[in-house]
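Below: the structure, in structure tokens.
As you look at this complex, bear in mind that one protein chain is not there, while each of the others sits in place.
Chain IDs A, B, C, D and E follow the sequence of writing; residue 1 opens each chain.
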Amino acid sequence: MALQDYKYEHFLVDSPAPFVAHVQINRPKKLNAFHRAVWLEFRQVFDRLSADPEIRAVVLSGAGDRAFTAGLDVQAAGGDFANASSPDASRNATALRRNIEEFQDSVSAAEKCAKPVICVLHGVSIGLAIDLATACDVRICAEGTRFAVKEVDIGLAADVGTLARLPRVVGSLSWVKDVCYSARDFDAGEALSVGFVSQVHKTKADAVAAGIKMAAFWGEKSPVALQGTKELINHSKNHTVAENLRYTTIWNSVMLQSSDFQTALMSGLSKKKPRFEKL
Amino acid sequence: MALQDYKYEHFLVDSPAPFVAHVQINRPKKLNAFHRAVWLEFRQVFDRLSADPEIRAVVLSGAGDRAFTAGLDVQAAGGDFANASSPDASRNATALRRNIEEFQDSVSAAEKCAKPVICVLHGVSIGLAIDLATACDVRICAEGTRFAVKEVDIGLAADVGTLARLPRVVGSLSWVKDVCYSARDFDAGEALSVGFVSQVHKTKADAVAAGIKMAAFWGEKSPVALQGTKELINHSKNHTVAENLRYTTIWNSVMLQSSDFQTALMSGLSKKKPRFEKL
Amino acid sequence: MALQDYKYEHFLVDSPAPFVAHVQINRPKKLNAFHRAVWLEFRQVFDRLSADPEIRAVVLSGAGDRAFTAGLDVQAAGGDFANASSPDASRNATALRRNIEEFQDSVSAAEKCAKPVICVLHGVSIGLAIDLATACDVRICAEGTRFAVKEVDIGLAADVGTLARLPRVVGSLSWVKDVCYSARDFDAGEALSVGFVSQVHKTKADAVAAGIKMAAFWGEKSPVALQGTKELINHSKNHTVAENLRYTTIWNSVMLQSSDFQTALMSGLSKKKPRFEKL
Amino acid sequence: MALQDYKYEHFLVDSPAPFVAHVQINRPKKLNAFHRAVWLEFRQVFDRLSADPEIRAVVLSGAGDRAFTAGLDVQAAGGDFANASSPDASRNATALRRNIEEFQDSVSAAEKCAKPVICVLHGVSIGLAIDLATACDVRICAEGTRFAVKEVDIGLAADVGTLARLPRVVGSLSWVKDVCYSARDFDAGEALSVGFVSQVHKTKADAVAAGIKMAAFWGEKSPVALQGTKELINHSKNHTVAENLRYTTIWNSVMLQSSDFQTALMSGLSKKKPRFEKL
Amino acid sequence: MALQDYKYEHFLVDSPAPFVAHVQINRPKKLNAFHRAVWLEFRQVFDRLSADPEIRAVVLSGAGDRAFTAGLDVQAAGGDFANASSPDASRNATALRRNIEEFQDSVSAAEKCAKPVICVLHGVSIGLAIDLATACDVRICAEGTRFAVKEVDIGLAADVGTLARLPRVVGSLSWVKDVCYSARDFDAGEALSVGFVSQVHKTKADAVAAGIKMAAFWGEKSPVALQGTKELINHSKNHTVAENLRYTTIWNSVMLQSSDFQTALMSGLSKKKPRFEKL
Partner (left out) sequence: MALQDYKYEHFLVDSPAPFVAHVQINRPKKLNAFHRAVWLEFRQVFDRLSADPEIRAVVLSGAGDRAFTAGLDVQAAGGDFANASSPDASRNATALRRNIEEFQDSVSAAEKCAKPVICVLHGVSIGLAIDLATACDVRICAEGTRFAVKEVDIGLAADVGTLARLPRVVGSLSWVKDVCYSARDFDAGEALSVGFVSQVHKTKADAVAAGIKMAAFWGEKSPVALQGTKELINHSKNHTVAENLRYTTIWNSVMLQSSDFQTALMSGLSKKKPRFEKL
């Protein structure tokens, strides 16, 4: 496969199973913290995977033992927001608006990626870690992961996705507000019990292996079905039931003409593993 | 009561308690699978119950020991989607659109039914079973129920309600996406822990009895209050808080003029069981 | 501080910790039940706290041992809805509409309060108690609390907030409909397991102490960050992800120019407690 | 063609041009007024035309010289709303709600009809006439047409479509409110100048001929293109630009695979009249 | 009637016809410009008229010959926005937000007024004049009126209603953007041709007389019908057709039980002027 061409400065991308890409944030010495160059590259990686017919499922994790990501690399990112130096608040605001939009768009690339993304968290997973994790589809983690919606502690409201998505991702709004207002840590057990993560594994290695196994299982499915399911669930969270049903009708009016439908039916009858065309 | 007139080919309808209808999908030899004639009849049953003043609560279950429903009767339903035979994709799409809409409308009849509906699941409860269950109000099940959002395994995204409603019905989006992407089985315990079902009972008989007991309890309540509560909660899931409060205001500006309000207050003071007029 | 000036007939307001207001519903002999004068005063209290720069977090509880609130004081409130006496249903409806709107607006004052509100429940917490609790941000309770969405039992659909907010506050819609249709009691353990409350404490005193401790912890945070977080989460529950991200961008384009950002960063580096300007 | 099978009690349906149906309200002695049987039949006619592959455009007019329609046949319709006889306002409301929904659904059949509908108005065109006309796509009229949004004069707010659609159909909200509040007459010239109608013709016969000519012109177009255009414009009026663009993308991702695209291109090059397959 | 009790510092309120209130902005020496005390009083006047059963229609005009209103009284209003004096942009923003909301709410009182409002413009009608006019229902003016959306010329985007409502009030978005970007004057003829106003009269006196005549005509109508029509058209501009139809159904399910319906029918048959109960 052509994943060998995915060469990036801040990310490692390989393919541990057929149709699966594993993306690692690769700044372990910096606790995988982000600055502008990192988030722009993050977007490039996911935009490319989204359109790559060789890939049907993605795992996102952080390199090294210590952190999925510790959030913003404040030192390195200092300059990224530095234009707020005009004496005119409205002109500063315009500059900041452009920065925030660009950063939001980068994080949203995981949500917009046509293929489902599993986020595997471990170690320090604070601030931006939650923004990234909520933009993914399924979350699993290692024991010992330290989670926190940390933004209030640096004097701001989280603005690249956590506040938009966390209330859609877990059921208890009381819990969401507790962790967002207090910026307190929560651990893997708490994350599991509120439904933020779906699985907790002993070690980071176990968690990554479980993520890859899940992705590999998805990778055997019809890509038409899998990508359609992601699209329609994400649409559902943003629309009424009636609008989602209508949109689904239009979507499936062409997707049901896919050969995958026949392929899946046939392989179901013959008990053989189906082979689906690229998408 | 007049439920004796509810004669249908694929459904059994009786009244095990005052104001309660029990609807059973009645194709046990076919694992209660649906084809077009079945879903059209399903809609007729629920549209009729919705307007029947003798009925205040409904229980939906599947006849026989093996299945609530195994989903589509692929053999029998083969012809239902057969019109996709034109060489012109847009004309196929138009035909498919009409089929999907009709099928969606049938499933939605449980949601649109003015009276609350309890879905009792047991045995094989896959594919369409989840679409039907999420269109009902409360879900309870028997131990040993085998649940699955099965559509991905037949090469398509679920299109008659599961993807629209499941994210509104349980809190953990990570779990929703896990079961929808993987098409994996989940059992009664898992269904309970994520909040998909509210109760698990030893046997199907126990679960049905519990469903009927719950429906009978509701049946003693003011039908004005009960139907208003269903309407307003369903509205709430599709609108902002402000819009729902406004809609509620208009709704209750007439409903508070109901005699049920007086009846309930009086019986509360006198400790007698209230008797409400038909609705 | 100036909370000494918060003199109200039906509420006690004091400040048990820096930047924290504790509001107690103060009609213990009447189980803290509400009539029109009470809810109008409730709104005054929260509107005032919302704009008071001395306050950064609020605790709401009920005075006395027996009840957070038993709901409407039917006797006293009798007259509040009495104008429904015209023989003309449309004119009654117009009068009722004004009453309901006023009552809804009063309850919504807790949600609109710019500062986060912790609701501490104990004892009898039925009917209006749930409307109030869901309009707050975080809910905690004492063991032995008796919860119920009681409105169906008095012949009406809840209309001052429960049906609008409860489906947003907990994840399991099956549970929401169960308790709303049946008007049955549920206890602290059930409330915790479904995510309605975040903590359960032995006694009312423990629960109030825990609420105050949480509020005091929040009170040390940047008020710009804290109030922004409340605003953006509440916005998120009513809008699409895309709309919320956009709104967040505009909001933070000015809020990131706050001195709190610098103050928080500096105190993080120096390990000193930050001191934020009033807001 | 098979329009000869369109036999109805209150409507005449014929085909004055290829692919065109002309529907006439056929109660000229009653000024084409509607009661329940009429509006139920209206829905049947349009639902059938919507799915009839022989038809690509529809003209709606009123038989006789005197009226397009004078609105409700109050005498005959008396019984249609008569169930409002309970002493209980909430039960009356429930009955009325069902009546209004059914009537709205009937009128909306013109809007939901997959094929575009031209409404030709003449003579008395008041009350329901405006509801019907705004549910159609294009409006033309004869000189001497007497228009009025008449409902306020019978003590009610228009409820089967005028208030929902008129503000979307003409640009000046000041004019919309003027005619809706006052129930005053307006004539063909005024209707043209505000954009309510697109053409005014000398006589009813001229107007009908013009309507048929326009429909015949549309009938020569690609039905895939024509029906898609209706669907997408109607969607546009109810959604944001971004949502409409997305919906359009999905819609055209299959519709561009139509043979009509090739057929139209080819006939454009060869200057021959294209012949499109049925839809 | 009791309008004699409407005593205000900045407004004259009298009743030139049965059921009609005429509200005049009464600062002619200051070209009827607004500062904070004026807009707070404006809200009081309209909130009171909204609930006053003696009033069914309202006319709003400006006292004196020179202006409907010249907008903000910059001198007097200087202090109203003066709190923007903190060196902290986020704290200034919070203060400004409260000011803008209060001002918006005041202007919106005309839109929220349950009774329809006719705005009669003359002379200088710039800036706030357009915000006020678009919050009214029908606009008429005198020849020689000088209109302008003036805000861009004082360095800001209009923020108390013009940008929100003007695109809903006239049809041509090209024209809306032209006048809003350029801040150029437009005259009565242009206002009429784009549909911003419905009538142009020779003099201010003629325009006021025409406004009062129109209001008096409305005042003879069923107040249930009139107020319902305003509510439903305003709702329509903010919702989809489907949502508006649903809302209309609930609204009319009680309003059709009004005695006005019978009264209007009867008087129609007997050719007598109907007399409706207060609302």
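Definition applied: a residue touches a chain if its C-beta (ideal position, glycine included) is under 8 Å from a C-beta of that chain, and two chains touch if they have at least 3 such contacts.
Since the model is a prediction, treat every value here as computed from it, not as a measurement.
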Which of E:92, E:198 or E:222 contacts the chain that the document leaves out | E:92
Candidate in contact with the missing chain, chosen from D:22, D:122, D:139 or D:201 = D:139
In the full complex, which of A:60, A:77 or A:255 touches the chain missing from this view?
-> A:255
Listed residues D:132, D:148 or D:255, member touching the removed chain | D:255
Footprint of the hidden chain on subunit C, which residues?
-> 247, 250-251, 253-254, 257
Residue-wise, where is subunit D in contact with the chain that is not depicted?
-> 116, 137-139, 168-172, 194-198, 214, 217-218, 221-222, 224-226, 228-233, 236-237, 240-242, 244-245, 248-258, 260-265, 268, 274, 276
So which bits of subunit B touch the chain we can't see?
-> 89, 92-93, 242
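In this text, only the chains that are shown with their structure count from here on.
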Given subunit D and subunit E, the chains that contact each of them = A, B, C
List the centre-to-centre spacing of subunit B and subunit C in whole Å, with centres computed as mean CA coordinates.
-> 33
Inter-chain centre distance, subunit C versus subunit D - centres from mean C-alpha coordinates, in Å | 49
In subunit C, the residues touching two or more other chains are 89, 92-94, 168, 170-172, 194-195, 224, 237, 242, 254-258, 260
